[in-house]
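Omission of a single protein chain aside, the complex is shown with its protein chains in their original locations.
Should a chain be cited, it is by its letter among A, B and C, assigned in written order, with residues numbered from 1 in that chain.
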Amino acid sequence: MKVDCTVEIQGHIIDSLTLPKIMDTILDLGAAYTIKEIKIGNDKTNVSYARLNVFADSHEILDNVLDNITKQGATLLEEKNVTLGECPKDRTLPDDFYSTTNMITEILLNDEWVPAGNTAMDCAIVVDEKNKKACCTKLSQIKKGDKVVMGHDGVKVHPLRKHEDKSIFTFMGSEISSEKPKSLLINKIAKRMQEIKENNEGKILFVLGPAVVHTKSRDNFIKLIKMGMVDYMFAGNALATHDIEADLYGTSLGISLEDGNPIPGGHSHHLRAINKINQQGSIRNAVESGVLKTGIMHACIKNDIDFVLAGSIRDDGPLPEVITNTVTAQCEMRKRIQDVKMTIMIASMLHSIAVGNLLPAYVETVCVDINPAVVTKLSDRGSFQTMGLVTDVEAFIRDLVCALERIAVK
Amino acid sequence: MKVDCTVEIQGHIIDSLTLPKIMDTILDLGAAYTIKEIKIGNDKTNVSYARLNVFADSHEILDNVLDNITKQGATLLEEKNVTLGECPKDRTLPDDFYSTTNMITEILLNDEWVPAGNTAMDCAIVVDEKNKKACCTKLSQIKKGDKVVMGHDGVKVHPLRKHEDKSIFTFMGSEISSEKPKSLLINKIAKRMQEIKENNEGKILFVLGPAVVHTKSRDNFIKLIKMGMVDYMFAGNALATHDIEADLYGTSLGISLEDGNPIPGGHSHHLRAINKINQQGSIRNAVESGVLKTGIMHACIKNDIDFVLAGSIRDDGPLPEVITNTVTAQCEMRKRIQDVKMTIMIASMLHSIAVGNLLPAYVETVCVDINPAVVTKLSDRGSFQTMGLVTDVEAFIRDLVCALERIAVK
Amino acid sequence: MKVDCTVEIQGHIIDSLTLPKIMDTILDLGAAYTIKEIKIGNDKTNVSYARLNVFADSHEILDNVLDNITKQGATLLEEKNVTLGECPKDRTLPDDFYSTTNMITEILLNDEWVPAGNTAMDCAIVVDEKNKKACCTKLSQIKKGDKVVMGHDGVKVHPLRKHEDKSIFTFMGSEISSEKPKSLLINKIAKRMQEIKENNEGKILFVLGPAVVHTKSRDNFIKLIKMGMVDYMFAGNALATHDIEADLYGTSLGISLEDGNPIPGGHSHHLRAINKINQQGSIRNAVESGVLKTGIMHACIKNDIDFVLAGSIRDDGPLPEVITNTVTAQCEMRKRIQDVKMTIMIASMLHSIAVGNLLPAYVETVCVDINPAVVTKLSDRGSFQTMGLVTDVEAFIRDLVCALERIAVK
Partner (left out) sequence: MKVDCTVEIQGHIIDSLTLPKIMDTILDLGAAYTIKEIKIGNDKTNVSYARLNVFADSHEILDNVLDNITKQGATLLEEKNVTLGECPKDRTLPDDFYSTTNMITEILLNDEWVPAGNTAMDCAIVVDEKNKKACCTKLSQIKKGDKVVMGHDGVKVHPLRKHEDKSIFTFMGSEISSEKPKSLLINKIAKRMQEIKENNEGKILFVLGPAVVHTKSRDNFIKLIKMGMVDYMFAGNALATHDIEADLYGTSLGISLEDGNPIPGGHSHHLRAINKINQQGSIRNAVESGVLKTGIMHACIKNDIDFVLAGSIRDDGPLPEVITNTVTAQCEMRKRIQDVKMTIMIASMLHSIAVGNLLPAYVETVCVDINPAVVTKLSDRGSFQTMGLVTDVEAFIRDLVCALERIAVK
């Protein structure tokens, strides 16, 4: 073992499993460690501390180890400033760029710890040395000449810790099951939404799939809007189209919302709905001209809810407000995500995964779907803040509205 | 084509697809037909009629064709009496026995049409010539010397027809989806339950899985019992055990029903619950002695609901009332099924499939599960009377109770 | 019943269920019929014929009936020329436009039957009167001033019929199951691919999801390319990215393709892979410069396979060849689909559904996924030509290669 260095880990490193995982990583990568010091907190509120010597046979191995364990929250004892590299052209990074996690990250820039803004995973950190600023930036937004963080020196990651956080999400864990009592969980979500709004903690984002319309949940979702519980709504062309179809024809994908039966000729309703909006030029125009009288899109426009409709290759039409460029749509979503405190994703695999990729780990996220596979994918983000609920979409929205109404009455 | 015969088909043979399917079967089996006469009703209430000559190269092929198309509702023009064979020993049939469908069946016994009682699929028809009686009988119940129907002569099957039936099940079809408005369907189920009870049309059977307890739906199910909507309850050891565990420990499979979190030590609660009942000798004793104070089993016993708890190899314990012999359990269930008009199966794959195998096709059946695979398996029974609902169990039972309460108020 | 008209239906209208379905539709829409003439073919090759009088209380109802039953293959006895309407602006149709099915369609234009090209569902039919041409056109491609078919007059749809078609797809039906012997089916698919290539019947399109890479099926898919069995490949950014990641780092989404274990640091491999390609300017450049040495994208470029990579909002990067505009991506796919005879969709829900929406019903389609929900969605297209296979992706591709190799040897 020719090379070595010393790292520190502190926080709830035992009960958050941070220390055992770091020890595992070191050994898995072919290095070794000795523990120089360890102090273990006696209870959940006491902080633990460990100092480890890490040994490796080559600089390459040691670098790989440090790259990985610093992402898990270890920091080098001797703090070095970040190294910067220059981007050779647009959308192109230097080879050894630092790739971000979705956790809060700081960089040591000229001996000063600077937060890396716009936390998101799979980004590079673009640094503005003059203004002492750093920003997580998606590859598609990289410009020629941007300075980005290289390697792992001078990067500190703050992993979320299980017992540190006081939010109900901690308490709930990321349990996924259709075979559990759900009313208490829904009450807690409602209470948390209320709290966020009362304390101005941040924005609440809803990500919706078309099943919200198919299951006849439009009216209940509109109640959430009117209660002030929806700051942003992200969805696709399908949600908006079927919502408008429901207004104009009383169907969703040609299925009557009255009795659940297919309407003869109903299969063309969604296309006729889009065409009606195209005739008006936009959904907003259709609301203003009185062509569109009810529904989620109508309520969003009437109540000034900021929405993003992102396109996909499955779309018919699409509607005028749908952003057909996927990179532009991502940027529009990321912009709004910066001040989001809570995200509720309902019945949309594509949009939920897309938004999940953009969210910082600290955003409290609820993913609701009747399909456990979707919920599992989302809950696997490795954050204590994500909770999956396998249940019926219609029942969830209805129960959430009821829970919020009960809180309001008190 | 050396052999031939003439068959008739009547009823709604076009719109119930009976005629096209019979024509398909004849050709698929290597025979041929000519249509001798066809009359097609002008609308849904008019009856159609077809007479076909069927040709085949051998008696064997013709027999195979007749065996199949008579099960689809075709009848031989020249009616022959049934042929009977004798069972050589217990649980053993003669080789060419007639295997039943789950549809109403009559046999021509000494020139008289006699109904085959206890309709169920995969049975032999045991005939009592003296008393002019016939009865569908499971292989396990066959006794040495029983006379059973052989081949297909003298057997008439009455297929269910789509537009003939006035029940709401017809109207609903056997559509399966979590992406549909469900409130109307649940209202119709409630109305139909009310009707069945008012008109004394027959019994209502519930088949329950343990998720009814896990999702905290005990109180709502007890409401159904108290409304008089539950005549029979079929379940397994798990439902009863977790129901009793909930009463004694407030948990279900060790999970708190208050907050959905696992209780340390809770994994042994179900075993302790069974042991408590064993100490009392039976669930009934535990109710009477006051050891068991609440829950579904308690309500069943207090309200004289006739229940069958059937054992499985997964069971711990099991509880004293659980029938550990699977053949005995089947018999107990079949006995009760004879006067059942409606079956509601909730969240139990094993018990739902077992009961589905025993039910006549005319029993109106609702299968509710959050897992579409279970619903599909049950709905594939080829009956217009089976409706699948992919939804949350807790929400379904709650909404059903509400719908019944609304009807009661009117 | 004040208004009426006469329609004809011919073909295998009984055994393809066309006639019963049309009769159902008429009654469901509140109209009535009398059968004026019916001739039923005696076997599967004989054609049947029916002539019906349809009655309704209003022109509106009759129009709705005709709109629906003409899509099912009924034709008006008195043929009328199509009515044309003019599009008021780009992406906007007149209100009563005819919305297409995915079946072959002809229009009666100035007393001449003209085929509507580019068959696809949910299109308008744009008519070029001068050149006697008609073309199914997506809403997004409609230009101001386009003349489109209105209502249902003069439109004839040719439904696919079950027993008419000689392809193996007919024989196989659209059965979906993991619990069936699959080797025979895979042999038949292989034989059919061979046939299509030998007889120059058309192109073979593969739609691929990233699981093709994750399951280590790249080499087997490359064998299909080298056998000449892949004319087009449609996929997303993920397939191409992980294919390139596998070449550069030996991982797929950070999981080692050698042993299936996560590689520490592997989560950034996909981003580094995209960056490597961005450095080169394009995948093609990376192949030519020798940076990219193996894999599916490499084989596509080396073997001149025409591919479309369509973007989605989930994408990191994306790679330079990915089309980020969803409408443009749709157009590029539709262009290639026109001469496709067979489509094999593997493990991609988003791309499979997107392509499914664009395909004419007559394209023989195989959808392979381990998730039955995806296969069901695709197979529900109402075409006898779509076959679903619930199986392991890796096993399917491997077995398909083996079957093709066996055929080649003979």
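Side notes on the structure shown:
The working rule: a residue touches a chain if its C-beta (ideal position, glycine included) is under 8 Å from a C-beta of that chain, and two chains touch if they have at least 3 such contacts.
All of these numbers come straight from a predicted model, not from anything done at the bench.
The chain omitted from view is touched by exactly one of B:Val47, B:Leu77 or B:Val327, namely B:Val327. Among B:His59, B:Arg314 or B:Lys335, only B:Arg314 touches the chain that is left out of the view. Among B:Ser58, B:Thr92, B:Ser289 or B:Asn303, the one in contact with the hidden chain is B:Thr92.
Here the missing chain is touched by one residue of B:Asn275, B:Ser289, B:Asn303 or B:Gln338, and it is B:Asn275. Considering the complete assembly, chain C touches the hidden chain via residues 171-172, 175, 178-185, 210-211, 214-216, 255, 257-261, 370-371, 390-395. Touching the omitted chain from chain B are residues 25, 28-29, 64, 67-68, 88-89, 91-93, 95, 97, 99, 122, 138-140, 264-265, 267-268, 270-272, 274-275, 278-279, 310-318, 324-330, 333, 349-351, 353-354, 357, 371, 373.
Considering the complete assembly, chain A touches the hidden chain via residues 14-15, 17, 19-20, 23-24, 27, 32-35, 38, 40, 42-44, 372-373.
Keep in mind that, in the parts below, only the chains that are shown with their structure count from here on.
Among the chain pairings, A-C comes first (most C-beta pairs in contact). Of all residue numbers used where chain B meets chain C, over half belong to both copies. The two sides are thus made of the same residues.
Among the remaining chains, the Cα-based centre furthest from that of chain A is the centre of B. Among the chains, the centre nearest to the mean of all shown protein C-alpha atoms is found for C.
Chain A and chain C, compared by their mean Cα positions, are separated by 33 Å.
Our note on geometry: chain A versus chain B, Cα centroid distance of 46 Å, whole angstroms. For the pair chain B and chain C, the distance between mean C-alpha positions equals 39 Å. Shared contact sites, meaning residues of chain A that touch two or more other chains, fall at 371.
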